[in-house]
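Apart from one protein chain that is not included, each protein chain of the complex appears where it belongs.
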Amino acid sequence: MKIVDFVSTGSVEQASTVLKQLGAKGILMAGGTAFHFFSSEDEKTAVVPDDEQLKFISENNGFFEIGSFASISDLREFSNQGWVLDRVAEEFATQQIRNMSTLGGNISQVFPWSDFPVVLLALSAEINVLEEKESRAYEAVDFFRQQPGKFLKNGKIVKSVKIPVLEKGEGFGYKKEKRTNAAFSTLTVAVYVKLEKGSIKDIKIVSGASMGMPKRLGIIENELKGKKADTGMLKEKVKALAGQYSWKGKEGTTKEYAGCLAQTRITDAIVEAFNEAESEVE
Amino acid sequence: MKKISFTLNGEEKEFVLDSADEKLLNLLRRYGYKGTKWGCGEGACGTCTVILNGKTVYSCITYAFLAEGSEIWTIEGMGTRKNPHPIQKALVKEGAVQCGYCIPGMVLSAKAMFDKIPSPNDLEIREYMDGNLCRCTGYEKIYTALKKVAESNAEGGK
Partner (left out) sequence: MEKKKMNVVNTSVEKIDSLYLSQGKSCYVEDFMPDNALHVKMLWSPHAHARIKSIDISEAENMDGVRGVLYYGNVPRIPHCTAGQGYPEPSPYDTYMFDTKVRYVGDRVAAVAAETEEIAEKAVKKIKVEYELLEPVLSFDDALKENAPVIHDEEESFVPIPIPYEPEKNIAARVGMEAGDFKQGLKDADFTFDEMFETGYAQHTPMEPYVTLAQIDNFGRIVITTSTQVPFHCRRIVANTLDIPVGRIRVIKPRIGGGFGCKQEMLIEDVAAMFSLRTDMPVFFRFTREEMFKTGRTRHPIRFRMQYGVKKNGEITALGMDAVNNTGAYGGHGLTVMSCCGSKVFPLYHVNNIHFDAKAIYTNLPVGGAYRGFGATQAFFAVESMMDVMAEAIGMDPVEFRKINHIRSGESHPAFAALGEGKDGTPMSIGSNALAECIEIGAKEIGWHRRTGHKEKSGRYRRGIGMCCLMQGSSVPEIDMGAASIKMNEDGSFNVHVGATDLGTGSDTVMAQIAAEELETTADKMIVYSSDTDMTPFDVGAYASSTTYLSGEACRKTAAKVKQQILNTAAEMLNSDINELEAIGASVVTKDGKEKVTYSEISHYSLYENNQYQIAAVESHITHKSPPPFAAHYIEIEVDTYTGEIKVLKYVSAVDCGTAINPALAEGQVEGAVLNGISYALTEEYRFSEKGKMTNPSLKTYNIFSLRDKPEMKTILVPSYEDTGPFGAKSVSEICINGAMPGIANALYNATGVRVYKAPFTKERVWKALQEKKCDF
């Protein structure tokens, strides 16, 4: 992408108006990241709103709301009961990239190796998009059903993301497989689990990277729901069912290895979520 | 061409962009701030690290226009020959400087870290410094130097 011009605007609403006028030429920039779809050949006019207004992280009525301009290091540094995104941010690229990248940028154009779409799907996040001067809330499954970059046009801007504050009995697991700490993901797994009396009341398992675009693993979820949270059973079920999905090699690995890795890491992530849910019960 | 202004090493300055696409690294070097290095041009090695509004960024992939109104620190603002920055002193003393190409970036990453966490622990040092690659030192002496700064900050804070 080549930036041929840039326009500073005040509010994000003003930015939206300018973007609408610019049409396909416009691209929203916040922090160091773009909020709209681009390819390497594109020539774009950058629209740069005052980024302070959407940098917040707040807690309200059992939800965290995160402004889309919050950087990954903001997510890393935030700390609160029931907050899990610090664990995701910790494994995200490098410090400079964590500083420059925004949550909004990470989810506005999704790549197979993108971390947050996987996580937001597992947490059943709600994504607020500025559309025609008002916000519209999307459920994560709807938001990520297609490449968000494809519908984030005509001045639409991701404004904020809502995720639940994890309560007692709830757990989150996250595994990101990579060659070195800063490398791209070869497999990302995020798991949300809710236990009740030792049984799995609810579970969401989402995978990215070697899965291609992020995907809910419904077949496995359904098998596990209602079962006792038992590691032996879990291993067996995951082993039996992971093969129902197609796993691709990434960053030089083969399909065969990706499949085996998926079994292991899905199990690991679920166990991590179990442990968290159980420890919070006590 | 468009002008931008930002506070560079404590001084408000105006800069003329050579294009809208110009990256901050290029602009800095054009204006004579050559301590910021080009190492990969893809935001992966850290030799171009500067501090923008308190946080380290890769200047090689940061659009210069995004710096408008910001506060930027480069290596030129970190200590003088007569009075080096404590981070520089520690790196020199530990023998952590080999080819030196990564070091200005390391200094800025460390500065941003110590500003935030005066006495970081092992994991914090590793996390804050993970965006600066070095091929000469194996990071051992860089790590030791930073550990010593952290220790001395902890003592100073007591």
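First chain written, first letter: the chains are A and B, and each begins at residue 1.
By definition in this document, a residue touches a chain if its C-beta (ideal position, glycine included) is under 8 Å from a C-beta of that chain, and two chains touch if they have at least 3 such contacts.
Since the model is a prediction, treat every value here as computed from it, not as a measurement.
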TODO: Based on the whole complex, identify which of B:8, B:27 or B:45 touches the chain you can't see.
DONE: B:45
TODO: Write down which of B:8, B:133 or B:150 is the residue touching the left-out chain.
DONE: B:133
- [ ] Identify the residues of subunit A touching the omitted chain, counting contacts across the whole complex.
- [x] 94, 177, 179-184, 251-254, 257, 260-261, 264-265
- [ ] With the missing chain put back, which residues of subunit B would touch it? List them for me.
- [x] 34-42, 44-45, 47, 74-76, 78-81, 84, 88, 91-104, 107, 125-127, 129-143
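Here is the rule we go by: only the chains that are shown with their structure count from here on.
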Open item on the list: How many angstrom lie between the centres of subunit A and subunit B, each centre taken as the mean Cα position?
Closed with: 29
Open item on the list: Help me check something: in the complex, which residues belonging to subunit A touch subunit B?
Closed with: 2-6, 8, 29, 32, 46, 48, 71, 73, 90, 93-97, 99-100, 181-182
TODO: Could you please specify the touching residues of subunit B with respect to subunit A in the complex?
DONE: 2, 19-21, 43-44, 46, 49, 55-58, 61-63, 65-66, 68, 109, 127-131
